[in-house]
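In this view, the complex is presented without one of its protein chains, the others remaining in place.
And then chain A:
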Amino acid sequence: MPQERLGNDEFLSALASLLLSTSSSGHGSVFLTQKPMPSSDVSQPSSQVLIRATNGASSAKPKAKPTSKVSKPQQGSTKQKIKLATVVETAHLDNFYTKYADVCKKGMEGLRKRDKKRAKEKAKAAKKKKGTTAN
């Protein structure tokens, strides 16, 4: 089944909204996968990287039509499966990953923030202990 592939920028904005919807729903996962683009010529190293994102929902069956979703939600809050994919040229990897990282940093808000208060105390303690070994 050929998967529909988005352009790099489209993918990133779709990923941003996927992450946003995940964090606003308060529960859920986002899976990001990267692998070399499978090429027909095995001996040649692939010059493209395939990047996929999904929310991991299991309702990807074709019978889950958009109409039935509105009229009768079958199992309460069954999530629609979201699948995104894009292909990045190796030459554009740096650029893409910079943006990709930004999207992830913004989207993954549930992670622990750096605790500045505690960090300061820790830093002080470390300074006292180690002196100037750090530099």
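The rule we apply is simple: contacts are C-beta pairs under 8 Å (C-beta built on N, C-alpha and C of every residue); 3 or more make two chains touch, one makes a residue touch a chain; residues count from 1.
Everything below uses one rule, namely that contacts and distances are computed from a predicted model.
A.B. asks: Tell me the UniProt name of the left-out chain, picking from "SRP9 domain-containing protein", "Integrator complex subunit 13", "Translation initiation factor eIF2B subunit beta" or "Coatomer subunit zeta".
C.D. replies: Result for the unshown chain: "SRP9 domain-containing protein".
A.B. asks: To test your reading of the contact rule: which positions on chain A touch the chain that is missing from view?
C.D. replies: 19, 22-23, 26-36, 38, 42, 45-46, 49, 88-98, 100-101, 104-105, 107-114, 119, 122-123, 126, 130, 133-135
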